[in-house]
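Structure first, commentary second.
Every protein chain but one is kept in place in this view of the complex.
Going by the order they are written in, the chains are A and B; count residues from 1 in each one.
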Amino acid sequence: MTTEKKAEKKPEYIKVEIARPRAYKWSSGKYLGKLYKEALENRKLVTNRCPKCKQLLWPPAGVCGRCNVEAGEDWVVMSGEGTVLQYTYLVFPLWDPHYGDRLANPYPTATIKLDDGVFLVHFLEEKDPEKLKNVKRVQAVWKEEGRGRGLGDILYFRTIDE
Amino acid sequence: MAELMQDRVEKLKDLDVFVYHGKIYIPNTYTAGAVGSRFLIEIRDNKKIMGTRCSTCDVVYVPARSVCKHCFSQLDKWVEVSDKGTLLTYTVAGQSNGVQPVDPPIIYGIVQLDGASTGMVHMLSEVDFEKLAIGMRVRAVFAEKRVGSILDIKYFAPL
Partner (left out) sequence: MGNRVAIVGIGQTYHKSNRKDVTQPEMVAEAVRAALTDAQMKPKDVEAVFTSNMETFEGMYLPDHMMVDEVGAFMKPGLKVNTGGTTGASVVEEGFHFVASGLFDTALVIGFEKQDCGDTTAAITAAVTPVWGKGVATGAIGEFAKQALTYMQKTGAKEEHAAMIRLKADKGACKNPYAHLKLGLKSIEEVLNSGYLVWPLRLLDFCPQSVGACALILASEHKAKKITKKPVWIADVVTVHQEPFRAGSFGDPTGTEEYSQDIAAERLYKRNGITNPTKDICMAEIYEPSNWEEMSHYEHYHFCEKNEGWKMVEKGITEMEGAFPVNPSGGVIATNPIGATPTIRVAEAALQVRGDAGEHQVTRDVHTAMATALGGPNWTVVTLLKRSL
């Protein structure tokens, strides 16, 4: 008798791969449209204020969800300066989820509190992990080209000394 | 790919409203599973169309599937069915939309193979549209080069 074992044949499983990008159209609507317009034409960040609780809505919106009231047209031009609250950077390259390419975001991302009190997530110009630890005050740097994309018109936030 | 998929922004005329034309890339992989794989492999390697049979309900599922929808039995009895069958219904697609495997016009039909209890969707060819009729007898035409896809059956043609 032989103890030799025949290698078990691995079962073959079939899979079908479909890789088609899906198109969509997204409308800013009236309120976000104002943000897009001001960013595009005047390099300014604007948002509207709730008439009841007086809080800034962010991004601009037609209603205040907290008060359940119509927000209206009380527009405020905000500062392009703020403070970094949280940040992170990719060490292992993830992927560009928009296009499926393997590529890391070129800049660290941060949650920034603008001086007017609203939060936004954006890129930081500073890439050095050590220097990032000390980044506090930042200022928006606007793109020169490819504008018309609201907050996407900002290239990144640059460190400012105070 | 990024190049192909550049998005663009359109500002509506006379309105401060911006429309963002974007694309999102979400790949999809469909795993055929053990039962689905065997069904496709039999066509690819042996030009055999196989179904799974539920003996409780006396039903033969083609394409083969793992569960009987009537009694929830797990199906493991394989039976070969004929490559000939009957056309249950049909339609013609005149517009192309990118997901179709061949150029339009495409005749789609539901064919019940002899020995099967269910109909399967596939394409018909070698036939004039005017001559198509429900109840028509058809046979499977296999592709020369078979890769383990449902398109290893190239189409169904009249007998």
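To be clear about the criterion, contacts are C-beta pairs under 8 Å (C-beta built on N, C-alpha and C of every residue); 3 or more make two chains touch, one makes a residue touch a chain.
Worth saying up front: this structure is predicted, and the values here are computed from it rather than measured.
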Shown chains touched by the chain that is not drawn here: A, B
Residue ranges of subunit B at the interface with the undisplayed chain: 20, 22, 24-36, 65-70, 72
Those residues of subunit A which, in the complete complex, touch the missing chain: 11, 13, 15, 18, 26, 28, 32, 35, 58-59, 65, 85-92, 94-98, 100, 105, 109-111, 113, 118-123, 129, 149-152
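Quick note on the criterion: only the chains that are shown with their structure count from here on.
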Residues of subunit B touching subunit A in the complex: 1-2, 4-5, 9, 11, 15-34, 36-37, 40-41, 98-99, 148-149
Subunit B-touching residues of subunit A, taken from the complex the two chains share: 11-30, 32-34, 36-37, 96-101, 148-150
